[in-house]
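One protein chain omitted, others in place.
Each chain carries a letter (A, B and C) given by its place in the written order, and its residues are counted from 1.
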Amino acid sequence: MTFLDYAIDGAFALLLLAVLGAFTRVVRGPSLADRVIALDLLAIALVAFSGVYAAESGEVAFLDVSLALALVAFFTTIVFARYIEQRGTTPPPGKAETR
Amino acid sequence: MLIALVGFVLCAMRVGTVTGEDALTVARPWVPFLGVDFAFRLDGLSMVFALLVTGAGFFVALYAQAYFKGHPDRGRFFLFFGMFMVAMLGLVLADDLLLMFVFWELTTASSFMLIGFSHDLEKARASARQALLVTGAGGLALLAGVVLLGNAAGTWRISEIIASGDLIRQHEHYIPILVLVFAGAFTKSAQFPFHFWLPNAMAAPTPVSAYLHSATMVKGGIYLLARLHPTLAGTPEWAWTLTVVGAITAVWGAVLSVRATDLKVALAWTTVMALGTLTLFLGSEAQIGLAAAITFLLVHALYKCALFLVVGNLDHEAGTREVGLLGGLRRAMPWTAASAFVAALSMSGFPPFLGFLGKELKYEGALAVASEPWLAAGAAVLANALMVAMAGVLAIRPFFGPKGATPREAHEAPFPMLAGPLAMGALGLALGLMPPIVGAGLIAPAVQAMVPESVDLTFAMFHGITAPLLLSVLTVTLGVIAYRLRDKLRRVIDAFVGALPITGDGSYRRVVGWIADGAEGLTRILQTGRLRTYLASSFAVIAATLAYVLLRNGLPPLDLDASGVPFHKWGVVALIAAGVVTVLLAKTRLVAVCALGLVGAGVALIFVLYGAPDVAITQLMVDILVVAILGLVLPRLPRYEAADGTKRRFRLVDATIATAFGLVMATLLLGVASVGVDREITAFYEANSVPGALGRNIVNVILVDFRAFDTMGEVVVLAVAGLAAWALLARPKEDEA
Amino acid sequence: MKSLILDNTMRLLVWLMLAFSLFLLWRGHNDPGGGFVGGLVASIAFALLGIGRGPEAVRSALRIDPRTLAGVGIALALVAGIWGSLLGTSFLKGHWISVGGLPLGTPLLFDIGVYLVVIGAVLTVVLALEEDT
Partner (left out) sequence: MTMVAGVLLLLGAAFVAVSALGLVRLPDVYLRMHSVAKAGALGCGLILLGVVFALPSVAVLLRVVGAILFVFVTTPVASHLIGRAAHRTKSAQWERTIVDEWTDEQ
């Protein structure tokens, strides 16, 4: 097991941690904006994840996945951003939205 | 009208040549695969019917020419009329079971058209529907019977089936075939349980009633029984059912005909009576019985058709069919009176007429009926007595009785409307005067077609003082008495019928009502209009069927050792599981959408980890697009009704269905995985992906080249889905504008 | 949704996305990609344009109505199919002709057909939704 393999495993572990963090924010996030940001982070983590997997498997094709996702990941954030603006005031954090 | 004439002449020429054996057959393959071919066979039995169909058809067509003068959709009438005649001819000439069935259904269809001809009348439409439903249902049963019979006999050709009679009788399907064929015949020929549609069918214009409902169509059932007689007859079931049903129908028809005040309905009920007697005689094996059936068939067709046309004249000229109103039209309509009188004489069976010969044979046949001679004879006498009475009511009352107040001042019908009845009446008399010619020419070959052994029948007008003669005298006297006190009879029967708990019509209407309510109830349960019920029911059904299949042939071997799976794959699985749980617990749609995004990403990760970049990219793109579209849709959705989510019962039901579905899918996949993926297909694609389609990316090569046809389908589906969504979404805007 | 930053980056990003989607379509045969994925990326690009500048911009950029686009896509796929049967081989059989060294084939045509249909269908839905809000 060369140092690279350890690094890859380490990277996977850390990325999973990041995903876990994003997940908790999606669950707990008081306002929609928090959740959207968490999704954004998740997308970035995915790009990284497929990059690492490309390194591990030596298959260049996985970089296409990260390339495509990088290009498109922010789209969900924009859609939700517009939605938030259209919807007017976000309710105070305590009360969960009803929409 | 020309077709009818040509047809008639053709058949007439054939009369001489046809005796039982050397029938004319024409066969051309129609559906070779099923062994069904376009086969026609003209033998004695079909000859009688063919003559009947074309002859009566000619006269009725002539009559209709004048009857419909100036009627807007005359063309449509003759179209259906011609269609019916062809169908009827086909039915009687067909030598192939399926071909016969096709013509059988054609007659039902054209009769529906003809009964409902004056479609603006609600009564006509209702009775047309009723006739269609009853005869149609019978037709369906007949189809099953025909198929069973074809399989049992191993061939569709009727002539061969007739020969293999014994084989069929021992065949285990014999009883079902019998029942089904009876169902078809009884509904078509308006036998006892299914007789109610015939009187209602009088809503049709008179030529139709004259032709369809007296001479030809209702005889279809009788033809079927006669044609299959050699194959199916000869067993007690056949004899008993026919005799009993025939007797009941005959008596019931006769009784109710007296009660009817509308001349056409009265005629309809007498037709029911006649059909009853015909079925009665077809029950017997004795040649004399069959001969009686054929002769009475001929006699009945002649006088009934004539009488119907007479009533048509009355209706057309005098404007009413009510017995009470009509009277003393002798001077106004001499010719119609004459033909009515002649037909009535033949109907009541006075000596010089064919009717008498028919009645004589009938009594002889009745006495010879194997099972119950006295029952048959009794029924025949009673029925005929009432027939005599009806003959009086139909012929004497309107013409010789006191002058009635008819809505229109009656004057003689134009010549074409007289030709029919007069000719038929005269024919009845002429045939009566020369029985041997009729016997040898028509009756004998027909019976020959039905009975394997040779036929020796003497046809003479006068047989000397024999039992049947006495019976005839008895019938006539009874008839005259019945005619005298018909009003009292009518009241008695009225009371009796009123007291009847169920009538044919009533039960029919009730059954149709039940079916309609049942259908309505079912749709209300299924089509609740809520997406939730659709999804729930479909998933539940899938899960149930899969589980049933899995359990029935044993659970596949599940290897659950997950040792080799590296930790990060487990991490992803955990992510997906957590995502799903959040979706379930989400209070608002937004949280659910985000969590779904999470699950989508997790699934994409799995694709990545298992080496499928193509699919991973597609999954991610779709995931993002779905979230985007949801983002667009969310502002338009109504509040997330909390009630929807928290109803305890709903959530429980959904939860069970979902878990069941998940479990079944999991076991299925594990089963498939443990069996080991069949590499053979992948090997094939790996081998010729590059040479065949010049592409290394097998997934896309498959999509676009090898299995391009499927993609073509998917592409079309996608486009249609887009259109559907557009139609749903963009439409309201236009409506509002 | 007026946002100066979005407008400017949009000009660059939309073109980049379209280029990438065509790239995906083009090399679909050999590397991960293909008509379907390319179509998706392109439709995301147009949806982005729709969000940034409104549906009218998308319709003008697209120049033909998305529904007809889907129709054209199906027609193209059909042509690619018939091409095979015209030459006597079976329907949808791949035929390759090299034009100036570049292998052009009916499957590619078919792929383009798929590409157009995907864009057409997705955009019909997205625009229908957007035009209503």
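Heads up, the rule we're going with is that contacts are C-beta pairs under 8 Å (C-beta built on N, C-alpha and C of every residue); 3 or more make two chains touch, one makes a residue touch a chain.
Given the structure is predicted, the values throughout are model-derived calculations rather than measurements.
**Q** Which visible chains touch the chain that is not shown?
**A** So, taking every chain into account, the missing one touches A, C.
**Q** Going by the touch rule given at the top, which residues of chain C touch the chain that is not shown?
**A** The list for chain C reads 3, 5-6, 9, 12-13, 16.
**Q** Where does chain A touch the missing chain, residue by residue?
**A** 2-4, 6-8, 10-15, 17-22, 24-25, 30-31, 33-34, 36-38, 40-41, 44-45, 47-48, 51-52, 54-55, 58, 60, 63-64, 66-67, 70-71, 73-74, 77-78, 80-82, 84-85, 87-90, 92-93
Here, only the chains that are shown with their structure count from here on.
**Q** Counting in whole Å, what is the centre-to-centre distance of chain A and chain C, each centre being its mean C-alpha position?
**A** Averaging C-alpha atoms per chain gives centres 27 Å apart.
**Q** Scan chain C for residues touching two or more other chains and write them down.
**A** Within chain C, the residues that touch at least two other chains are 31-33, 37, 41, 44, 47, 133.
**Q** At least two partner chains per residue is the criterion; list those residues in chain B.
**A** 613-614, 617, 621, 624, 628, 632, 635
**Q** Where on chain A does chain C make contact in their complex?
**A** 61, 64-65, 67-68, 71-72, 75, 78-79, 82, 85-86
**Q** Would you mind writing out the residues of chain C in touch with chain B in their complex?
**A** Against chain B, chain C makes touches at 28-37, 40-41, 43-44, 47, 66-67, 70-71, 73-74, 77-78, 80-81, 91-92, 94, 96, 103, 105, 107-108, 110-111, 113-114, 117-118, 120-122, 124-126, 128-133.
**Q** Which part of chain A faces chain B closely enough to touch in the complex?
**A** 9, 12-13, 16, 19-20, 22-23, 26-27, 32, 35-36, 38-39, 42-43, 46, 49-50, 53, 57, 59, 61-62, 64-65, 68-69, 72-73, 75-76, 79-80, 82-83, 86-87, 96-99
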